[in-house]
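Let me begin by presenting the structure, written as structure tokens, before commenting on it.
For this depiction, one protein chain was excluded, whereas all remaining protein chains were kept in their positions.
Moving on to chain A:
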Amino acid sequence: MRPLDEKETSAVFEKLFKFVGNNLKNIVENPSHEGPDSNPGRYCFRLHKNRVFYASESLVKRATNVARPNLASLGTCIGKYTHGGSFHLTVQALNLLAANAKHKVWLKPQSEMSFLYGNHVLKSALGRITDNISAGDGVVVFSMADVPLGFGVAAKSTQDCRKLDPNGIVVLHQADVGEYLRMEDEL
């Protein structure tokens, strides 16, 4: 386990920025109550076996006792590095993203299952959509009951969505909670 170096940190923050925008500050400077002290520590990112973990400092300190081959997970995993060296956010980051998301989309109840199977979001499935989404932004997908279902990349801006035909893709799927059941081994 080691802290991220410059390149890695910038890659991670870039991805996060797409989803949370200026709320990135919240993520980085989140006061954490996990340590035994009453002074809230801070959260930090650590790299371990090609996965990036988001954990509070006190947790990280304690976790240094654990040897490298024996450490499986630390706090929350937010993404991993592929063989090619690019960073992808995984579904486990959803909680973090959903709390700080700038762009949101709400799905109709009938179309929830389709998204949870890994399909893209079509216009016919849209219940609500936040304004001022532009193409290529990160979008967090919710159900009408405000339950976070996953996230993806916007294919079109909000205005274009209105003009789109019902079968057009609005959000390109990147990760959804159904992966916990479908692809548990690959997480």
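Here, a residue touches a chain if its C-beta (ideal position, glycine included) is under 8 Å from a C-beta of that chain, and two chains touch if they have at least 3 such contacts; residues count from 1.
The rule we apply is simple: contacts and distances are computed from a predicted model.
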- Query: Per UniProt, what's the omitted chain called: "EF-hand domain-containing protein", "Isocitrate dehydrogenase [NAD] subunit, mitochondrial", "Ribosomal RNA methyltransferase NOP2" or "Hemoglobin embryonic subunit alpha-like"?
  - Reply: "Ribosomal RNA methyltransferase NOP2"
- Residue of A:Glu6, A:Asp165 or A:Glu184 in touch with the missing chain, whole complex considered: A:Glu184
- Which one touches the absent chain: A:Ala72, A:Ala135 or A:Leu172? A:Ala72
- Hidden partner sits against chain A at residues 33-36, 54-56, 58-59, 62-63, 65-67, 69-77, 91-92, 95, 112-113, 116, 143, 145, 147-149, 177-178, 180-181, 184-185, 187
